[in-house]
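Written below as structure tokens is the structure these notes are about.
Missing here is one protein chain; the remaining ones are kept as they sit in the complex.
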Amino acid sequence: MNNMKTRKAKLDIKSGRVNLTHGAGGRAMNDLIEVIFKDAFDNDFLAQGNDQSAFDVGDGRMVMSTDGYVITPLFFPGGDIGSLAVHGTVNDVALSGAKPLYLSAGFIIEEGFPLADLKRIVDSMGAASRAAGVPIITGDTKVVNKGMADGVFITTAGVGVVPKGLELSGDKARVGDKIIVSGTLGDHGVAVMSKRENLSFEVEIESDSAALHTLIADMVAGHGAALRCMRDPTRGGLAATLNELAEQSNVGMCIREADVPLKPQVVAACELLGLDPLNVANEGKLIAIVAPEAADDLVALMRAHPLGRDAAVIGDVVADERNFVRMKTAFGGERMVDWLSGEQLPRIC
Amino acid sequence: MCLAIPARIKERLGDDMAKVDLDGVLKDISIALTPDVVEGDYVIVHVGYALSVIDPQEAQKTLALFDEMQAAGALAAVTP
Partner (left out) sequence: MKYVDEFRNGQLGAKIAASIRAEADPKRHYSFMEFCGGHTHAISRYGIADMLPDNVHMIHGPGCPVCVLPVGRIDQAIELAARENVTLCTYGDLMRVPASKRRSLLQAKADGSDIRMVYSTLDALKIAEQEPERRVVFFAIGFETTTPPTALAIKVAAKKKLKNFSVFCNHVLTPAAIQNILESPDVRELGTVQLDGFVGPAHVSTVIGTQPYEYFAEEFHSPVVVAGFEPLDMIQAILMLVRQVNAGTNVVENEFSRAVKRHGNEHAKRDVADVFELRKTFEWRGLGEVPYSALRIKDSYAQFDAERLFSMAYVPTPDNPACDCGAILRGVKKPTDCKLFGTACTPDTPMGSCMVSSEGSCAAHWTYGRFRDEDKADKNKARA
């Protein structure tokens, strides 16, 4: 590694704060990167110390995705903005059927942000990246004036390779296809909300934030040909994702409330706040539209994976030129599952 | 109107407050409007306040009413 006489970088992690010099490109910024980022993301690419990293591309088509993470609060039960950023982008790449290979990470940090929190986030990001086997091979740091960022914003990009012949897409759902979800819905949104001020409820729900690429790899290996498309129901929840897919594919959908997996505490928290779990965000779940003959096998395969234990078939793709998503309620009647304008707010009525 | 949900009184706290449990979701609410509740009672919670106590016998009667066969049976059992 370093064979020159290097000045040992010093940062007061315990009580220090980020200031504008940390983003100015000089020694202070170098110190920041050395102490906080380098070890956490440690890999051969970053060790080279360049502004970019070169890598070989194998056979197949390349996939690339990018995302910005601006979540508040930064730390929540089951995760933080760092691990969320890794999981989110790994998933976006993997949902195309691709094997995620590398990530980039850009940080925009607010002046005055505690170094201890920054270290916590970066360490968490590093751990998530290692656990997923997808290294962060290039990055950037900027510091902005106080008030210009909510603590820290993270932008990531991810690249991967999708095997030849696998072309999943949101416009490929066909009448008769089955709709599968990989597990319980609403966990992330409820976990985050429980940390928001003025809602103050205690619940043992953790965010489901997770990297789904190994689950997806199993699904592709088992029944790649039967997969039409996969998407993760993040903002807007299941409702938004199903409506998006219905429009893209110009079909309708019918799901069954009784088959949608939900944790009892999530149901209870949503009842308390007047929210519909179908509109609540998830960060470690996927929806798959699949050919009907493979549906049951796929569910069995998914249930064998730790992130798919509660996988279930929840409905069917039907013909509908109005692209409505309908649901048979557990009580017996029928209703629409519409997407919401804007974020759901807790209500009293 | 009124989004309100039945929750179990887990613990009386001081100051007219109590901790309620709704299937694992815990919340501190005011019991100023139902001051005589005890642990184990179920209350209807609306905007952070318990509005009324659920009467378990009436709840049973209502459920029986829904299932009139059952209700008829229960009536037969009660009538001498």
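Note that the chains are named A and B in the order they appear, and that numbering of residues resets to 1 at the start of each chain.
Throughout what follows, a contact is a pair of C-beta atoms (placed from the backbone, for glycine too) under 8 Å apart; a residue touches a chain by one contact, two chains touch by 3 or more.
Keep in mind it's a predicted model, so treat the numbers as computed, not measured.
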| item | value |
| --- | --- |
| Visible chains that the absent chain touches, using the contact criterion stated earlier | A, B |
| In chain A, positions touching the absent partner | 198-200, 264, 267-268, 271, 273-274, 322, 324, 326, 328-336, 338, 340-342, 345-349 |
| Hidden partner interface residues of chain B, rising order | 1-6, 8, 22-23, 29-30, 32-35, 42, 44, 46-49, 51-56, 58-59, 61-63, 65-68 |
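The working rule: only the chains that are shown with their structure count from here on.
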| item | value |
| --- | --- |
| Centre-of-Cα separation between chain B and chain A, whole angstrom | 39 |
| Complex contact set, residues of chain A against chain B | 200-204, 264-265, 267-269, 271-272, 274, 347-349 |
| Parts of chain B lying in touch with chain A, wherever the complex brings them together | 1-3, 5, 7, 22-28, 45-47 |
